[in-house]
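Heads up, one of the protein chains got dropped from this complex, but the rest are sitting where they should.
All chains are identified by letter, namely A, B and C, in their written order; residue positions are counted from 1 within each chain.
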Amino acid sequence: MNHDVKNLNLASRGKDRILWADRSMPVLDKIRRRFEIEKPLKGVRIGACLHVTTETANLMRTLVAGGASAVLCASNPLSTQDDVAASLVEDFDVSVFAVNGEDNNTYYSHVNAVLDTKPVITMDDGADLVSMAHGKRRDVLEQIVAGTEETTTGVIRLKSMAKEGVLAYPIIAVNDAMTKHFFDNRYGTGQSTLDGIIRATNMLIAGSTVVVVGYGWCGKGFAMRAKGHGANVIVTEVDPVRALEALMDGFRVMVMAEAAKVGDLFVTFTGDKHVIRKEHFLAMKEGAVVANSGHFNVELELEGGLYDISTSRSKPRDFVEAFDLPNGRTVFVLAEGRLINLAAAEGHPAMVMDMSFANQALSVEWILLNRAGLSRKVHVIPEAIDRNIARIKLETMGCAIDTLTEEQVAYLSSWREGT
Amino acid sequence: MNHDVKNLNLASRGKDRILWADRSMPVLDKIRRRFEIEKPLKGVRIGACLHVTTETANLMRTLVAGGASAVLCASNPLSTQDDVAASLVEDFDVSVFAVNGEDNNTYYSHVNAVLDTKPVITMDDGADLVSMAHGKRRDVLEQIVAGTEETTTGVIRLKSMAKEGVLAYPIIAVNDAMTKHFFDNRYGTGQSTLDGIIRATNMLIAGSTVVVVGYGWCGKGFAMRAKGHGANVIVTEVDPVRALEALMDGFRVMVMAEAAKVGDLFVTFTGDKHVIRKEHFLAMKEGAVVANSGHFNVELELEGGLYDISTSRSKPRDFVEAFDLPNGRTVFVLAEGRLINLAAAEGHPAMVMDMSFANQALSVEWILLNRAGLSRKVHVIPEAIDRNIARIKLETMGCAIDTLTEEQVAYLSSWREGT
Amino acid sequence: MNHDVKNLNLASRGKDRILWADRSMPVLDKIRRRFEIEKPLKGVRIGACLHVTTETANLMRTLVAGGASAVLCASNPLSTQDDVAASLVEDFDVSVFAVNGEDNNTYYSHVNAVLDTKPVITMDDGADLVSMAHGKRRDVLEQIVAGTEETTTGVIRLKSMAKEGVLAYPIIAVNDAMTKHFFDNRYGTGQSTLDGIIRATNMLIAGSTVVVVGYGWCGKGFAMRAKGHGANVIVTEVDPVRALEALMDGFRVMVMAEAAKVGDLFVTFTGDKHVIRKEHFLAMKEGAVVANSGHFNVELELEGGLYDISTSRSKPRDFVEAFDLPNGRTVFVLAEGRLINLAAAEGHPAMVMDMSFANQALSVEWILLNRAGLSRKVHVIPEAIDRNIARIKLETMGCAIDTLTEEQVAYLSSWREGT
Partner (left out) sequence: MNHDVKNLNLASRGKDRILWADRSMPVLDKIRRRFEIEKPLKGVRIGACLHVTTETANLMRTLVAGGASAVLCASNPLSTQDDVAASLVEDFDVSVFAVNGEDNNTYYSHVNAVLDTKPVITMDDGADLVSMAHGKRRDVLEQIVAGTEETTTGVIRLKSMAKEGVLAYPIIAVNDAMTKHFFDNRYGTGQSTLDGIIRATNMLIAGSTVVVVGYGWCGKGFAMRAKGHGANVIVTEVDPVRALEALMDGFRVMVMAEAAKVGDLFVTFTGDKHVIRKEHFLAMKEGAVVANSGHFNVELELEGGLYDISTSRSKPRDFVEAFDLPNGRTVFVLAEGRLINLAAAEGHPAMVMDMSFANQALSVEWILLNRAGLSRKVHVIPEAIDRNIARIKLETMGCAIDTLTEEQVAYLSSWREGT
């Protein structure tokens, strides 16, 4: 099996960890058991560009169980768990091209390696396969039937492409499933981002002033957890409705130029570029800590920004880089501005990825069943599939809920019953 | 001016309270000032069926300032604030038909009195004007151009009508504006429902087990506040996605048959019928307290339910009715199951109704400008208006937010920039 | 029976409300049943100066059940519930001297009326009986055996007296019982203070900046509830340890001179004098609301302060007074600065007063059993009584807890068992 991983000897540890995560992924497990029998993905080549984690491994296992052949590269140079990559190759028949800490050239060569296998379906986390296939690798476009996309960031890019009329094949926006973004983006990102920051710094969150940049689902999730750890939270936003929500949730809302002066910790969740800029770094207090939880590290103005203005750099601790500024102060950037939850911790807990990846697996099945009618746009997974995932998840958590009585069904569909 | 109110002598106190609320409604105030100059509603007859509160009074003032004539009846027999009704008639040129505690016959005669004025636009909170106009009063349909609806409950009914093809004129679902349901349904309902329950009972929320029936925006708002007061919250739901959200928000989720046995306080927020039924009342603990915060009191099975099975009834305290059950236990129902925040307290704070009613006022203006193209469906207010309300609200709260740089605008609309 | 109450015709409504509260006071009920049989207070004259509420009424009933004769005056001119006063006289054999809104002269004549009955035990909430007995009414000192005190404020005063050597009889600091101040001061004050403010103003707490003055048990309780309602909380303190706690609880801490500029709502909980002064009122934003939850309204500098600098005053709403300032701004003071939870709401919920008043009742019994050995100091109720109250409370809430195994008892008292 073709692959490029760090060290196949890590496979045993990786397998243990994959099976540990599997214990918390009962929905995906249920799908895998059905796939094993029904083989709905028989003979389908799937190219995936995802964070190489234990949860992703269980998704890959599921695709393979359904009859697919799967090739995987990393969606970020720092997020690969080398033991997992090794185990996928060694134990689970997945071809993997990913090494933690790989440089940019290797990163893109791995993306190319995936495309070289002529996938019929692409599976993206940040739209790198799609971008490459629409750029330098237009040779692979022909055989691609459809793709899926996991992130808010990626969906924004893909909608731009669809709007410009350049999207060459249909995409399922897995991110937009309720059982994905309500949970993964909120509870997953919330916990894992805080986890990454604490592992990187061991800083006390209680009593610190935390600036949350962007109050979308991910920012909300993190603000909730930072508050739950005793932080005093400040939110910055560009959207007035979200800004109002942040205010009414009890947070201070201000422009970044003001927040920069008072924050102890800054974390970005915008999907946008340069939300913390040169002038903001210069306004920060001594010892301020800056991290990014968005898909790309462009959220921080590092190249052409902090890197240029700092007078010296050092690494006081793993995942922490110190930048001395001309004003005599030092600020710290975590994990080179790469997404902190995957770089310094293990990414989202399996419990929440269970639903996100159930959406991925069922999206692939759905694409195959509906390929004929799919336009070259960004599609949402049908609500029935979405709700079904929620229903299975509840069951596996041992939680029963009410069902509508006949009288209630009638009432809700009727407009005649009065006050 | 035609009217039916309790006592015009209450006007002075009502006016004071209306102006007190006005202090917290700066967005509506800004619209009123513009309306006074532009008179966009000149000559338009508006018939409104809304809770007669100080906040509604400020909406009526705004409509009149815009040149409209306004006639108002109550949207619930228990929610009318008689001093406000008096002041509207006496001080603000609004014709009001509403008396707190009016019986059902009077209630409907008041709805008829509004329709008798041949309104061009209807403004509903629970769809009673619309229902009457589509039922016994089809004579008024002809001259109605459009209507607005404030509540989730009403919107559900109206969508049923549109689906059945019987909706005779277009409706703007004010409820569906982000600046309405994100805030009014969540922070407004949350605070005012708890307020109503505490005023009615003076019970300690900390340490009590509170069952929240329905985890929509309103239920979420109340669950958040009950938790914030130290309650142990249980959620019941029929929707698996919402049930999962409740679980991940840290609440227990169970079927009502189980929750009934352990709750100290039950509050319904479903827009549905008979969500607490005979068998649930019989399962409750000694001293359980039951309230409804939904639009209609049908959420509790009282007629044909609790009223039938109880062996005796008494009123230990204003807004509290005790029901002795055959099993020897006593349960308490608040405010006859009518919406507790308006029956036992003053309804939502002005600060949040400011946005809801800004949507109402601007919806009316928008209807008049766009009447030609409006189909007989349920419409959402344009997002631009919605965001503008948020923007003004932020300004009046003294809160500035960031704006996208040119570079960011370009980045967000581009798909070419890579990792 | 000697008395001075508003109107005996209110007795029936008062009785209903007293019995409603009684449902939530099972510990006191249990004590009352034992007292009825054992009559441990037989023939003892008790003079009480307490807020005349439904909960106090149940305490009075318990004392009378134990064989005491009880005379009651109010501990604040605004906190008397006239229906409760009437019912105590009419239905429960308690002599009451209290009328809601009585002026200062009447207030003190009522305190004197209680002392005129030559009580053997005094029961205070703010130390007014003790102060009067040590001042103008030294004639009554001789027959007084001991007293009890309910509040932090009172205990501070009494400890000063003991320290100066002028305390003429022993006092039981009921406030210092764990089952009192952990619960009453925190959960009771927290809920009821917020309740009073919302009833007085109907203001939205979510999104508002709330300044909590003093972070003792009461301030902590209120900060918790304000946060739970979505406020952004600022704390001011003079004690560095408490200030640090507030910081680590996620609140901003600053000097009042700074907090004054940004608060929407200010509430005092200090037991101290003039914590919000002239200069602070002048620094406040347009529309700021100020309330006191401490025992005395001296916490706000009104006389000689706000009253002097304001250019005009008006009453826009019950319990709200507007003060126009020379700087063109208006600030609002609630309930004349009197303790807001009793003036504008009903005081602490019965559920929490149950424990506070169980301590009162058992303190009186304990005094009578231990009168011989009691020095003229401030005493704490024995821990065994305190824990017993907690134990009974848990039982009545249907809550079972673990007990130490023999092995555990041995382990905890041994130092020999190692790592």
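Convention: contacts are C-beta pairs under 8 Å (C-beta built on N, C-alpha and C of every residue); 3 or more make two chains touch, one makes a residue touch a chain.
The structure presented is a predicted model; accordingly, all values stated were derived computationally and were not measured.
*Asks:* With the full complex in mind, choose from B:252, B:285 or B:329 the residue touching the hidden chain.
*Replies:* Selected residue, touching the omitted chain: B:252.
*Asks:* Among the options C:248, C:309, C:325 or C:374, which residue touches the chain absent from this view?
*Replies:* The one listed residue touching the chain not shown is C:248.
*Asks:* Tell me which residue among A:19, A:168 or A:255 touches the hidden chain in the full complex.
*Replies:* Checking the options A:19, A:168 or A:255, the one contacting the hidden chain is A:19.
*Asks:* Pick from A:6, A:118 or A:199: which residue touches the chain that isn't shown?
*Replies:* Going through A:6, A:118 or A:199 one by one, A:199 is the residue touching the chain not shown.
*Asks:* Against the chain that's been left off, what residues of chain B make contact? List them.
*Replies:* 206-207, 227, 230-233, 244, 247-252
*Asks:* Since one chain has been left out of the picture, which residues of chain A touch it in the full complex?
*Replies:* So the residues of chain A touching the missing chain come out as 16-17, 19-21, 23-24, 187-188, 190-191, 195, 198-199, 202-207, 224-225, 227-230, 287, 315-317, 320, 345-346, 349-352, 397.
*Asks:* Name, in rising order, the residues on chain C that touch the hidden chain in the full complex.
*Replies:* Answer for chain C: residues 76, 104, 107, 126-128, 131, 135, 156-158, 160-161, 164, 166, 178-179, 182-183, 186-187, 236-241, 243-245, 247-248, 253-256, 271-275, 296, 298, 386-387, 390-391, 393-394, 397, 399-405, 407-408, 411-419 touch the chain left out.
Note that only the chains that are shown with their structure count from here on.
*Asks:* Once you find the CA centre of chain B and the CA centre of chain C, what distance in Å lies between them?
*Replies:* 37
*Asks:* Chain A to chain C: how many Å between their CA centres?
*Replies:* Result: the chain centres lie 52 Å from each other.
*Asks:* Residues of chain C touching 2+ other chains?
*Replies:* In chain C, 206-207, 227, 230 touch at least two other chains.
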